[in-house]
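As you look at this complex, bear in mind that one protein chain is not there, while each of the others sits in place.
In order of appearance the chains are A, B and C, and numbering begins at 1 in each one.
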Amino acid sequence: MRASASTFAQGVDFSLYVIVGISVFFLIGITIVMLYFVFRYNKKRNPVATNIEGSHKLEVIWTAIPTLLVMVMFYFGWMGYKPLRKAPDGALEVKAYGQMWKFSFEYPDGRITDSLVVPLGKPVKVNLVSRDVLHSFFIPAFRMKEDMVPGKDNFLWFEATEKGRFDILCAEYCGQLHSYMLSSVTVVEDAQYEQWLASTAGTSNEHPGLALLKQNACLTCHSQDGSKIIGPSFKGVFGKTEIVVTDGVEREIVIDEAYISRSIKQPNADVVKGYMKGLMVSYEAVLTDEQIASITDYIKTLQ
Amino acid sequence: MTAVSTQLSFFDTRKGLFSWIFSVDHKRIALLYLYSLITFFLVGVTLGLLMRYELLNPGKDLVEAKTYNQIFTLHGVIMIFLFIIPSIPAVFGNFFLPIMLGTDDVSFPKLNLLSWWVYIVGALMALSTLVFGDGPADTGWTFYAPYSVKTGTNVTMSVLAAFVLGFSSILTGLNFIVTIHRLRTPGMTFLKMPLFAWALYATSWIQLLATPIIGITLLMITAERVLGVGLFDPSIGGDPILYQHLFWIYSHPAVYIMALPAFGVISEMLPTFSQRTIFGYKAIAFSSLAIAFVGYFIWGHHMFTSGMSGTARFIFSMLTFLVAIPTAIKVFNWVATLYKGSINVQPPLLYTLAFIFQFMIGGFTGLVLGALATDIHLHDTYFVVGHFHYVMFGGTGFAFFGALHYWYPKIWGRMYNITMANIAFVIFFIGFNMLYFPMLIVGLMGMPRRYYDYLPEFHLPNMISTYGSWVLATGLILMLANLAAGFFKKGPKVGRNPWNGITLEWQTLSPPPVQNFDRMPEIPLNGPYDFENKPAIKE
Amino acid sequence: MEHLSGFVLPNSGHNRDDEASKMGMWLFLFTELLLFGGLFIVYMVYRMLNHEAFLLSSFELNVTLGTINTVVLLVSSMTIAMAITAIQKGDKKTSVRLLLTTLGLSLVFLVIKYFEWSAKIHHGLFPGMDFYNNLPKGEALFFFLYFIMTGLHALHIIIGAVLIGVVVHRTRQNKVNQEKYALTENAGLYWHLVDLIWIYLFPLFYLIH
Partner (left out) sequence: MEKHDKQSDHAPVHISSYRDHWSTLVTLLLLTVVTVVISVFGANLAALSVATALLIATVKVIVVAYYFMHLKYDKKLYTWLVLLVAILFLAFTVLTAIEYFNR
């Protein structure tokens, strides 16, 4: 098992040990008894069988004991789980977005990151938002998981107890690159966290359009070097003549600003021939017109 | 007695393909099912081996991500809807239920034939996605909305195939219930029925009362794809979680459609190879009904992380633990049946013992998943994959092969090579555990399922697992080759009762004649497993 | 079938067994009930989540036509029940007449339904139409459910009507008669089921007010 690095890990692991403990006891016990019977009452040793119809006493015993034991298991399962659903007031709130196939995080101050940085020993509440299909936000080291459901606000919270970098995995199947939908959470000392908060994001001198493409996970589907991932590559796409399918009818278009803007706002209106409809979701609510212009600007440079 | 040897077996009365595919004889239909099932099973298994090969190392070994996703979906759909749900009822239920009840056919023989045809149509629809449209669905066998509505692959056809297969399942269930109510031989009360019949009775009720719900749910997915708007779409006020509820309202009871017939088979083989009555007949019979009943109310345990309300999580988790109790009763009674028996260790018994062992592992991992705290961590990881292969393959799959070894001489009138069967079993057993046990470990480590590629720390268990799949395949090929011999009329002929069994099928000829019996079947005095008053069986 | 050994099994799946066919029919009805049951669950959940919208949309439906259709179905249920009484008494002529009345009423139901549907479609309320796509949250769901549920119900009416047609034919051929009327009974059971479902559909869609 992985490191246990949150306050829940203990409760979860403990209920695991209880259930597995009882289970292994019965598994081994029953198996040994079974094999012993097969050996002891083998027809060589016991040529004549004795008919025993059953025993009420035994039936009662082996109904009662498992009933008791499963209720014990249930109890520990419930106790280990209960704290998971009650986020303490005053927890640091972060919004996590899931979209095909990238997580991104929005901090209270509006900064958007690809991976999570949290302070050690402080409760953090993560509000889960899906932009397209189901995803699941899974941190094995914290024993935490909750689905991201479009149209529904889910959350989870945790308090890290160990410093370090832990994987975040997507645990609900979400399509082609589900297994590459990874991120990480870095747990740091308070002071370091403050420092990180103070540092200004996006100090790099990349094109703002490229920053937007990265931020919005466009690059998980669109390459910049001409290779085909899920969607068409951005390389040389501007000004290209292309065949698109509109309402089931093929037509030829030349890619210009308006078309790119339309592709981003209503990706399913014109579907590039050879690609699947419905994969790309509308970014109308996510990107402003200026941002789209900036993206278009950047795409123009990829010739 | 008239000259018995002049009785033609059901194989020999009529010849030719049409005499089979349009036969209303339950025995022929059972074999039609067997052959078609094995064919689809082999396709599913091949897909399984491909997946394992892909997962041998991190990164790409064989196929692209999208292909991998389509492979596990098709693997799941085939294994669930084409193999394991029909398996024991449609093959051994069809063949032996009427014989065990002392009658000559099911209540609606034509409907029985229809259900096979519907099955074939559904199967062809499912497989047609390999050739037509935009390729097989890549959604997982659960078809969760909204991905199943958005993806460009041929989900519509796969979903409709599952819908059609549901019909076949319903027809079989309906037929069995009526048969059990109407056609028991005089003197065979419900409480003198063999336990296999009881298990099928409970199963049939699940098939009948759960399947329609998935039917309508899958139609809603189809409607959504065809019309472009739908009931599970949040933008018009819908809720994707509702889909999951409806799906699991069927699909959880469905896991007992897979498990109960296997319990029935085990309850037949144990008395035969212990040569004594079953321990706790009533407890075993009624626990089947209890499992079927409670099984309806625990579907929510598949959705503990979906954002369901806390109250619902509490209730569903508690109810989930309740199904363990009737199952526990069964296991204890089975083991007690070995006590003071006169045990004859034969291949079917080996499968029975392996079944009990593996089903326990599967069941106990089920309990781990049923507990809230642990399921939050383990949901949708390889631990779940390990769990369900243990119950479905290690449990029902082994019961299926056990049943095949058990009833084989009755069906074909010949015996396979026992030594060979034992060797194949050992390899099969080792391979199985080598393949699936590492999945439990890697799941605890946190590897999610439906992963085309994985982090390097998961490498070792995955490697062992893949090697295990090759061992398993070897065992399986040996087993099938051994069994195929009888099919090709090799192997020594057997009499009516090679295992010294007591239920009615052992009183008739092997293979049985068309009307099942060549003389009036006699039921034992006190219940179906009353070995002390076993009717004498003359050849 | 030959019985070489000269004995007959007391119970055979090939015997005529009217009780078995009735039982089979009931079991089949259970599956139908749960098929609609799935939709009723969807209805319940969405009504819970979109209470106001469902109320508003229900005013779009025509209570008068709904009520007339309810009465039509109830009467048709009676006529088919009477048809069974008639055949049990050996009165084939009356039985056929009552069956034909039932058939006629089923057509009346379908015609009324047709007008209701076309009015809705005319307003663009069918899923996928422009007007539908711009409906507020919840209302769109209501109409989706309305079309799916009444549509599936209408499909059952059609199947039931065909079945009744078969019974009429068989009765005329004397294959259904005073001794042998399981088919009439089963058609009756099926028809009543169609009625039962409508009994719930009617208040749930038309009478939310």
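Miscellaneous remarks
Heads up, the rule we're going with is that a contact is a pair of C-beta atoms (placed from the backbone, for glycine too) under 8 Å apart; a residue touches a chain by one contact, two chains touch by 3 or more.
Given the structure is predicted, the values throughout are model-derived calculations rather than measurements.
Note that the absent chain touches B, C when the full complex is taken as a whole.
The chain omitted from view is touched by exactly one of B:Gly102, B:Gly122, B:Gly173 or B:Gly300, namely B:Gly300. Only one residue in the set C:Ile41, C:Val96 or C:Met149 touches the chain that does not appear here, and it is C:Ile41. Taking the whole complex into account, subunit B touches the unshown chain at residues 181-182, 209, 213, 245, 249, 296-297, 300, 308-312, 315-316.
By the touch definition given at the top, subunit C reaches the unshown chain through residues 1, 3, 8, 10-12, 15-20, 22-23, 26, 30, 33-34, 37, 40-41, 44-45, 48-49, 63, 67, 70-71, 74-75, 77-78, 81-82, 84-85, 88-89, 179-180, 182, 185, 188-189, 192, 195-196, 199-200, 202-204, 207-209.
As a convention for this text, only the chains that are shown with their structure count from here on.
Taken pairwise by the contact criterion, the protein chains link up end to end in a single open path, with no chain closing the loop. Separation between the centroids of subunit B and subunit C, computed from CA atoms only, is 34 Å.
For this pair, subunit A with subunit B, the centres built from the Cα atoms lie 32 Å apart. Listed for subunit A are no residues, as none touches two or more other chains. On the side of subunit A, the complex with subunit B involves touching residues 1-2, 8, 11-12, 15-16, 19-20, 23-24, 26-27, 30-31, 33-35, 37-38, 41-43, 46-55, 58-59, 62-63, 66-67, 70-71, 73-74, 76-81, 84-85, 132-134, 136, 138, 140-141, 143-147, 149-152, 154, 167, 169-180, 182, 276-279. Interface of subunit B with subunit C (complex): residues 1-2, 4, 6-7, 26, 98, 101-109, 111, 170, 174-175, 177-179, 181-186, 208-213, 215-217, 220, 223, 227-231, 235-239, 242, 245-246, 249, 513-520. Partner subunit A is touched in their complex by these residues of subunit B: 65-66, 69, 134, 138-140, 144, 146-147, 149-152, 234-235, 238-241, 274-277, 279-283, 305-307, 310, 313-314, 317-318, 321-322, 324-325, 328-329, 331-333, 335-336, 338-345, 349, 353, 356-357, 360-361, 364, 367-368, 370-377, 379-381, 444-446, 448-455, 530-532.
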